[in-house]
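Complex shown without one protein chain; remaining protein chains in place.
Let's turn to chain A:
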Amino acid sequence: MSTDLLSTPLLDWHRGAGAKLMSFAGYEMPIQYSSIVTEHQTCRTSAALFDVSHMARLRFDGDHSEDLLDHLLTRKIKDMPIGGVRYGLICNAEGGVLDDVLVSNLETPSQRRFHLMVVNASNREKIKNWILPHLADFPTVTMSDRTELTAMIAVQGPKAMDVCKRLFKCDPTKLKYYRAVITEQFGKPVIVSRTGYTGEDGFELIVRAEEAERIWENILLCGRDEGFAAAGLGARDTLRMEAGMPLYGHELSETIDPISAGLKFACTLKDRSFIGDEALRKIHADGPKQRRIGLLIEGKRPARDGCPILDDSGNPIGIISSGGPSPTLGKPIAMAYVDAASSKQARYAIDVRGKLIHATAIPLPFYKREGN
(Lines give C-alpha, C1' and ligand atoms only; values in the text may rest on other atoms or scores of the structure.)
Protein backbone atom coordinates (compact mmCIF):
# COMPACT_ATOMS: atom_id res chain seq x y z
CA MET A 1 0.00 0.00 0.00
CA SER A 2 1.17 3.51 -0.78
CA THR A 3 3.40 4.95 1.90
CA ASP A 4 1.97 8.48 1.84
CA LEU A 5 -1.01 7.32 3.88
CA LEU A 6 -1.21 8.44 7.50
CA SER A 7 -1.15 5.79 10.17
CA THR A 8 -2.77 5.66 13.59
CA PRO A 9 -0.70 4.62 16.63
CA LEU A 10 -2.42 1.21 16.39
CA LEU A 11 -1.52 0.37 12.77
CA ASP A 12 1.23 -2.09 13.75
CA TRP A 13 -1.22 -3.86 16.04
CA HIS A 14 -3.79 -4.12 13.21
CA ARG A 15 -1.14 -5.53 10.87
CA GLY A 16 -0.06 -8.06 13.48
CA ALA A 17 -3.69 -9.12 13.93
CA GLY A 18 -3.97 -9.83 10.20
CA ALA A 19 -6.43 -7.03 9.48
CA LYS A 20 -7.42 -6.26 5.93
CA LEU A 21 -6.34 -2.64 5.50
CA MET A 22 -7.73 0.07 3.29
CA SER A 23 -7.23 3.74 2.69
CA PHE A 24 -9.86 5.85 4.44
CA ALA A 25 -9.73 9.66 4.65
CA GLY A 26 -5.98 9.56 4.08
CA TYR A 27 -5.35 6.95 6.77
CA GLU A 28 -4.43 3.29 6.43
CA MET A 29 -7.25 1.73 8.44
CA PRO A 30 -8.48 -1.79 9.25
CA ILE A 31 -11.69 -2.63 7.37
CA GLN A 32 -12.02 -6.06 9.01
CA TYR A 33 -9.97 -8.57 10.97
CA SER A 34 -12.03 -11.72 10.37
CA SER A 35 -15.52 -11.13 9.05
CA ILE A 36 -17.63 -7.97 9.09
CA VAL A 37 -20.69 -9.94 10.20
CA THR A 38 -18.83 -11.63 13.09
CA GLU A 39 -17.37 -8.33 14.26
CA HIS A 40 -20.82 -6.72 14.00
CA GLN A 41 -22.33 -9.47 16.16
CA THR A 42 -19.48 -9.20 18.69
CA CYS A 43 -20.45 -5.57 19.19
CA ARG A 44 -24.16 -6.39 19.55
CA THR A 45 -23.65 -9.26 22.03
CA SER A 46 -20.37 -8.58 23.86
CA ALA A 47 -18.16 -5.61 23.00
CA ALA A 48 -15.97 -4.60 20.09
CA LEU A 49 -12.94 -2.32 20.02
CA PHE A 50 -12.61 0.15 17.19
CA ASP A 51 -9.57 2.23 16.36
CA VAL A 52 -11.12 5.60 15.53
CA SER A 53 -7.89 7.56 15.83
CA HIS A 54 -8.43 8.91 12.33
CA MET A 55 -11.22 11.12 13.67
CA ALA A 56 -9.80 14.62 14.20
CA ARG A 57 -9.57 16.00 17.73
CA LEU A 58 -9.50 19.79 18.06
CA ARG A 59 -8.97 21.38 21.44
CA PHE A 60 -10.17 24.89 22.32
CA ASP A 61 -8.54 26.60 25.30
CA GLY A 62 -9.08 30.01 26.83
CA ASP A 63 -11.95 32.22 27.99
CA HIS A 64 -14.97 32.36 25.67
CA SER A 65 -14.23 29.08 23.87
CA GLU A 66 -17.90 28.26 24.54
CA ASP A 67 -18.92 31.48 22.78
CA LEU A 68 -16.83 30.64 19.71
CA LEU A 69 -18.28 27.13 19.51
CA ASP A 70 -21.80 28.39 20.18
CA HIS A 71 -21.43 30.66 17.17
CA LEU A 72 -20.23 27.76 14.98
CA LEU A 73 -22.64 25.02 16.02
CA THR A 74 -26.34 24.37 15.51
CA ARG A 75 -26.45 23.12 19.11
CA LYS A 76 -26.28 25.36 22.16
CA ILE A 77 -22.84 25.06 23.75
CA LYS A 78 -22.92 28.00 26.20
CA ASP A 79 -24.99 26.24 28.85
CA MET A 80 -23.08 22.96 28.81
CA PRO A 81 -22.09 21.66 32.23
CA ILE A 82 -18.55 20.46 32.91
CA GLY A 83 -18.44 16.88 31.67
CA GLY A 84 -21.19 17.45 29.12
CA VAL A 85 -20.98 16.13 25.56
CA ARG A 86 -23.19 17.37 22.72
CA TYR A 87 -23.75 16.29 19.13
CA GLY A 88 -24.19 19.17 16.72
CA LEU A 89 -23.67 20.33 13.17
CA ILE A 90 -21.37 22.96 11.74
CA CYS A 91 -23.31 24.60 8.91
CA ASN A 92 -22.58 27.18 6.24
CA ALA A 93 -24.76 30.29 5.93
CA GLU A 94 -27.20 28.39 3.67
CA GLY A 95 -27.69 25.72 6.31
CA GLY A 96 -25.66 23.09 4.43
CA VAL A 97 -23.72 20.77 6.72
CA LEU A 98 -19.93 21.20 6.79
CA ASP A 99 -19.57 18.46 9.39
CA ASP A 100 -21.29 16.70 12.25
CA VAL A 101 -19.25 16.84 15.45
CA LEU A 102 -19.19 16.02 19.14
CA VAL A 103 -18.22 18.78 21.55
CA SER A 104 -17.20 18.02 25.14
CA ASN A 105 -16.75 20.49 27.97
CA LEU A 106 -13.88 19.13 30.06
CA GLU A 107 -11.90 20.03 33.15
CA THR A 108 -8.41 18.76 33.96
CA PRO A 109 -7.50 17.60 37.49
CA SER A 110 -5.79 21.00 37.91
CA GLN A 111 -9.12 22.71 37.12
CA ARG A 112 -8.13 23.86 33.67
CA ARG A 113 -11.19 23.93 31.44
CA PHE A 114 -11.30 23.38 27.70
CA HIS A 115 -13.60 22.21 24.93
CA LEU A 116 -12.82 19.26 22.73
CA MET A 117 -14.37 18.84 19.29
CA VAL A 118 -14.26 15.49 17.47
CA VAL A 119 -14.49 16.02 13.72
CA ASN A 120 -14.81 13.54 10.83
CA ALA A 121 -11.40 12.56 9.47
CA SER A 122 -12.31 13.59 5.93
CA ASN A 123 -13.31 17.08 7.11
CA ARG A 124 -10.34 17.85 9.36
CA GLU A 125 -8.62 20.48 7.22
CA LYS A 126 -11.90 21.95 5.96
CA ILE A 127 -13.18 22.50 9.50
CA LYS A 128 -9.89 23.93 10.75
CA ASN A 129 -9.86 26.37 7.84
CA TRP A 130 -13.52 27.23 8.49
CA ILE A 131 -12.83 28.00 12.16
CA LEU A 132 -9.59 29.99 11.69
CA PRO A 133 -11.19 33.32 10.62
CA HIS A 134 -13.67 33.10 13.50
CA LEU A 135 -10.85 32.62 15.99
CA ALA A 136 -9.81 36.20 15.26
CA ASP A 137 -13.09 37.38 16.82
CA PHE A 138 -12.24 35.54 20.04
CA PRO A 139 -8.67 36.59 20.83
CA THR A 140 -8.57 34.70 24.12
CA VAL A 141 -9.30 31.36 22.43
CA THR A 142 -6.67 29.05 20.95
CA MET A 143 -7.36 26.02 18.77
CA SER A 144 -4.93 23.12 18.76
CA ASP A 145 -5.10 19.98 16.66
CA ARG A 146 -4.52 17.04 19.02
CA THR A 147 -5.12 14.34 16.41
CA GLU A 148 -1.50 13.24 15.94
CA LEU A 149 -0.64 13.39 19.65
CA THR A 150 -3.49 11.17 20.71
CA ALA A 151 -5.33 8.02 19.77
CA MET A 152 -9.06 7.37 20.00
CA ILE A 153 -10.51 3.97 20.84
CA ALA A 154 -14.22 3.12 20.86
CA VAL A 155 -15.32 0.23 23.09
CA GLN A 156 -18.90 -0.57 22.18
CA GLY A 157 -21.29 -3.28 23.26
CA PRO A 158 -23.53 -4.40 26.12
CA LYS A 159 -20.56 -5.70 28.14
CA ALA A 160 -18.25 -2.74 27.53
CA MET A 161 -19.01 -0.70 30.65
CA ASP A 162 -19.12 -3.53 33.13
CA VAL A 163 -15.90 -5.21 32.04
CA CYS A 164 -13.92 -1.99 31.80
CA LYS A 165 -15.06 -0.28 34.97
CA ARG A 166 -12.01 -1.45 36.92
CA LEU A 167 -9.61 -0.15 34.30
CA PHE A 168 -9.94 3.51 35.17
CA LYS A 169 -9.35 5.58 38.27
CA CYS A 170 -12.96 6.79 38.15
CA ASP A 171 -15.77 4.30 37.62
CA PRO A 172 -17.03 4.96 34.07
CA THR A 173 -20.33 3.19 34.78
CA LYS A 174 -21.17 6.24 36.91
CA LEU A 175 -20.94 8.39 33.78
CA LYS A 176 -24.32 9.12 32.26
CA TYR A 177 -24.88 8.77 28.52
CA TYR A 178 -23.29 11.71 26.66
CA ARG A 179 -21.03 12.59 29.58
CA ALA A 180 -17.25 12.60 29.61
CA VAL A 181 -14.49 12.86 32.20
CA ILE A 182 -10.73 13.18 32.32
CA THR A 183 -9.41 10.36 34.47
CA GLU A 184 -6.41 8.03 34.63
CA GLN A 185 -5.50 4.54 33.53
CA PHE A 186 -2.29 3.22 35.14
CA GLY A 187 -1.38 6.77 36.08
CA LYS A 188 -1.74 8.09 32.52
CA PRO A 189 -4.40 10.65 31.59
CA VAL A 190 -7.34 9.46 29.53
CA ILE A 191 -10.60 11.03 28.44
CA VAL A 192 -13.54 8.64 28.85
CA SER A 193 -16.71 9.62 27.02
CA ARG A 194 -19.93 7.62 27.20
CA THR A 195 -20.70 8.04 23.53
CA GLY A 196 -20.51 5.94 20.39
CA TYR A 197 -21.55 5.27 16.84
CA THR A 198 -22.97 1.76 16.98
CA GLY A 199 -26.31 1.97 18.78
CA GLU A 200 -24.80 0.12 21.74
CA ASP A 201 -23.80 1.32 25.18
CA GLY A 202 -20.09 1.84 25.61
CA PHE A 203 -17.45 4.51 25.64
CA GLU A 204 -14.85 6.26 23.58
CA LEU A 205 -11.36 6.88 24.93
CA ILE A 206 -8.86 9.51 23.98
CA VAL A 207 -5.37 8.57 25.12
CA ARG A 208 -1.82 9.69 24.44
CA ALA A 209 -0.56 8.16 21.19
CA GLU A 210 2.24 6.30 22.97
CA GLU A 211 -0.23 4.68 25.39
CA ALA A 212 -2.67 3.53 22.71
CA GLU A 213 -1.42 0.01 22.10
CA ARG A 214 -1.04 -0.79 25.79
CA ILE A 215 -4.57 0.39 26.63
CA TRP A 216 -6.02 -1.37 23.56
CA GLU A 217 -4.43 -4.64 24.64
CA ASN A 218 -5.45 -4.09 28.28
CA ILE A 219 -9.09 -3.79 27.29
CA LEU A 220 -8.93 -6.82 24.99
CA LEU A 221 -7.38 -8.85 27.79
CA CYS A 222 -9.92 -7.61 30.33
CA GLY A 223 -12.76 -8.69 28.06
CA ARG A 224 -11.20 -11.88 26.79
CA ASP A 225 -13.53 -14.18 28.72
CA GLU A 226 -16.52 -12.13 27.60
CA GLY A 227 -15.56 -12.39 23.93
CA PHE A 228 -14.26 -8.85 23.31
CA ALA A 229 -12.66 -8.50 19.88
CA ALA A 230 -11.33 -5.83 17.56
CA ALA A 231 -13.69 -4.65 14.81
CA GLY A 232 -12.93 -2.71 11.66
CA LEU A 233 -14.54 0.10 9.72
CA GLY A 234 -16.71 -2.43 7.84
CA ALA A 235 -18.61 -3.40 10.99
CA ARG A 236 -18.61 0.21 12.17
CA ASP A 237 -20.55 1.08 9.02
CA THR A 238 -23.13 -1.74 9.28
CA LEU A 239 -23.60 -0.95 13.00
CA ARG A 240 -24.17 2.76 12.48
CA MET A 241 -26.56 2.04 9.60
CA GLU A 242 -28.69 -0.20 11.82
CA ALA A 243 -28.62 2.55 14.45
CA GLY A 244 -29.88 5.01 11.80
CA MET A 245 -26.91 7.28 12.34
CA PRO A 246 -25.81 9.59 9.53
CA LEU A 247 -22.37 9.36 7.94
CA TYR A 248 -20.81 12.47 6.46
CA GLY A 249 -20.52 12.11 2.68
CA HIS A 250 -23.61 9.89 2.63
CA GLU A 251 -26.46 11.31 4.73
CA LEU A 252 -24.74 14.66 5.25
CA SER A 253 -23.04 17.10 2.89
CA GLU A 254 -22.79 20.80 2.18
CA THR A 255 -25.97 20.57 0.08
CA ILE A 256 -28.00 18.78 2.77
CA ASP A 257 -29.38 20.66 5.77
CA PRO A 258 -29.91 19.13 9.23
CA ILE A 259 -33.71 19.51 9.06
CA SER A 260 -33.93 17.37 5.90
CA ALA A 261 -31.54 14.92 7.54
CA GLY A 262 -33.94 14.47 10.48
CA LEU A 263 -31.46 16.09 12.88
CA LYS A 264 -33.70 18.87 14.18
CA PHE A 265 -32.94 17.55 17.70
CA ALA A 266 -29.34 18.73 17.20
CA CYS A 267 -30.41 22.28 16.27
CA THR A 268 -31.33 24.83 18.93
CA LEU A 269 -33.07 27.39 16.73
CA LYS A 270 -34.82 29.56 19.33
CA ASP A 271 -33.20 32.70 20.78
CA ARG A 272 -29.77 31.96 19.39
CA SER A 273 -27.48 33.30 16.75
CA PHE A 274 -25.12 30.97 14.91
CA ILE A 275 -23.86 30.49 11.37
CA GLY A 276 -26.75 29.21 9.25
CA ASP A 277 -29.45 30.04 11.82
CA GLU A 278 -31.65 32.10 9.50
CA ALA A 279 -31.53 29.52 6.72
CA LEU A 280 -32.37 26.71 9.14
CA ARG A 281 -35.27 28.66 10.71
CA LYS A 282 -36.71 29.20 7.24
CA ILE A 283 -36.32 25.53 6.25
CA HIS A 284 -37.88 24.50 9.55
CA ALA A 285 -40.83 26.89 9.06
CA ASP A 286 -41.41 26.05 5.36
CA GLY A 287 -40.65 22.35 5.69
CA PRO A 288 -37.65 20.72 4.01
CA LYS A 289 -37.71 19.86 0.29
CA GLN A 290 -36.47 16.33 0.96
CA ARG A 291 -36.47 13.98 3.91
CA ARG A 292 -34.28 11.17 5.13
CA ILE A 293 -36.14 7.88 5.45
CA GLY A 294 -35.37 4.28 6.45
CA LEU A 295 -36.05 1.41 4.05
CA LEU A 296 -36.38 -2.31 4.60
CA ILE A 297 -35.53 -3.99 1.32
CA GLU A 298 -37.73 -6.82 0.01
CA GLY A 299 -35.58 -9.77 -1.05
CA LYS A 300 -31.88 -10.26 -0.60
CA ARG A 301 -30.35 -7.79 -3.02
CA PRO A 302 -28.96 -4.72 -1.23
CA ALA A 303 -29.62 -1.23 -2.56
CA ARG A 304 -26.50 0.85 -2.03
CA ASP A 305 -25.72 4.55 -2.09
CA GLY A 306 -26.45 6.23 -5.39
CA CYS A 307 -29.33 3.96 -6.44
CA PRO A 308 -32.27 6.08 -7.63
CA ILE A 309 -35.75 5.76 -6.09
CA LEU A 310 -38.47 5.90 -8.76
CA ASP A 311 -42.16 6.75 -8.83
CA ASP A 312 -44.75 4.63 -10.71
CA SER A 313 -43.87 6.34 -13.98
CA GLY A 314 -40.15 5.70 -13.52
CA ASN A 315 -39.26 9.29 -12.63
CA PRO A 316 -36.64 9.77 -9.89
CA ILE A 317 -38.08 10.93 -6.54
CA GLY A 318 -35.08 10.19 -4.38
CA ILE A 319 -31.75 8.46 -3.92
CA ILE A 320 -30.26 5.88 -1.57
CA SER A 321 -27.62 7.49 0.69
CA SER A 322 -26.38 4.33 2.48
CA GLY A 323 -27.42 0.72 2.17
CA GLY A 324 -26.34 -2.83 2.71
CA PRO A 325 -27.20 -6.00 4.53
CA SER A 326 -28.23 -5.70 8.18
CA PRO A 327 -26.61 -8.55 10.11
CA THR A 328 -29.09 -8.09 12.98
CA LEU A 329 -32.25 -8.07 10.84
CA GLY A 330 -30.91 -10.59 8.32
CA LYS A 331 -32.07 -8.54 5.36
CA PRO A 332 -30.86 -5.45 3.52
CA ILE A 333 -31.60 -2.00 4.89
CA ALA A 334 -31.02 1.44 3.46
CA MET A 335 -31.31 5.10 4.24
CA ALA A 336 -32.47 7.44 1.50
CA TYR A 337 -33.46 10.97 0.68
CA VAL A 338 -36.84 11.38 -1.01
CA ASP A 339 -38.76 14.46 -2.13
CA ALA A 340 -40.88 15.74 0.77
CA ALA A 341 -44.08 15.21 -1.27
CA SER A 342 -43.22 11.51 -1.66
CA SER A 343 -41.84 10.97 1.83
CA LYS A 344 -45.01 9.42 3.30
CA GLN A 345 -45.23 6.46 0.94
CA ALA A 346 -45.36 3.02 2.52
CA ARG A 347 -43.41 1.37 -0.30
CA TYR A 348 -40.78 2.50 -2.78
CA ALA A 349 -39.27 1.17 -6.01
CA ILE A 350 -35.48 1.33 -6.33
CA ASP A 351 -33.40 1.00 -9.48
CA VAL A 352 -30.41 -1.23 -8.69
CA ARG A 353 -28.21 -1.12 -11.79
CA GLY A 354 -31.15 -1.46 -14.16
CA LYS A 355 -33.21 -3.91 -12.07
CA LEU A 356 -36.18 -2.77 -10.05
CA ILE A 357 -36.44 -3.86 -6.42
CA HIS A 358 -38.92 -2.78 -3.73
CA ALA A 359 -38.63 -1.59 -0.16
CA THR A 360 -40.94 -0.79 2.74
CA ALA A 361 -40.49 2.48 4.61
CA ILE A 362 -39.80 2.01 8.30
CA PRO A 363 -39.01 4.57 11.00
CA LEU A 364 -35.34 5.01 11.92
CA PRO A 365 -33.46 3.54 13.68
CA PHE A 366 -33.57 -0.05 12.41
CA TYR A 367 -32.06 -1.27 15.67
CA LYS A 368 -32.54 -0.09 19.25
CA ARG A 369 -30.76 -1.72 22.15
CA GLU A 370 -32.80 -3.04 25.03
CA GLY A 371 -33.58 -0.57 27.77
CA ASN A 372 -33.14 2.38 25.43
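In this section, a residue touches a chain if its C-beta (ideal position, glycine included) is under 8 Å from a C-beta of that chain, and two chains touch if they have at least 3 such contacts; residues count from 1.
By our rule, contacts and distances are computed from a predicted model.
Visitor: What is the missing chain called in its UniProt entry, if the choices are "Xanthine dehydrogenase family protein subunit M", "Glycine cleavage system H protein", "Branched-subunit amino acid transport protein" or "4-azaleucine resistance transporter AzlC"?
Guide: "Glycine cleavage system H protein"
Visitor: Touching the absent chain in the whole complex: find that residue among A:Arg113, A:Arg301 or A:Arg369.
Guide: A:Arg301
Visitor: From the list A:Ile36, A:Ala229, A:Cys267 or A:Ile350, which touches the chain that is not on show?
Guide: A:Ile36
Visitor: Considering the complete complex, identify which of A:Asn120, A:Thr238, A:Ser322 or A:Ser343 is in touch with the unshown chain.
Guide: A:Thr238
Visitor: Since one chain isn't shown, list which residues of chain A touch it in the complete complex.
Guide: Touch set of chain A with respect to the missing chain: 31-32, 35-37, 234, 237-238, 300-302, 304, 324-325, 327, 332, 353, 355.
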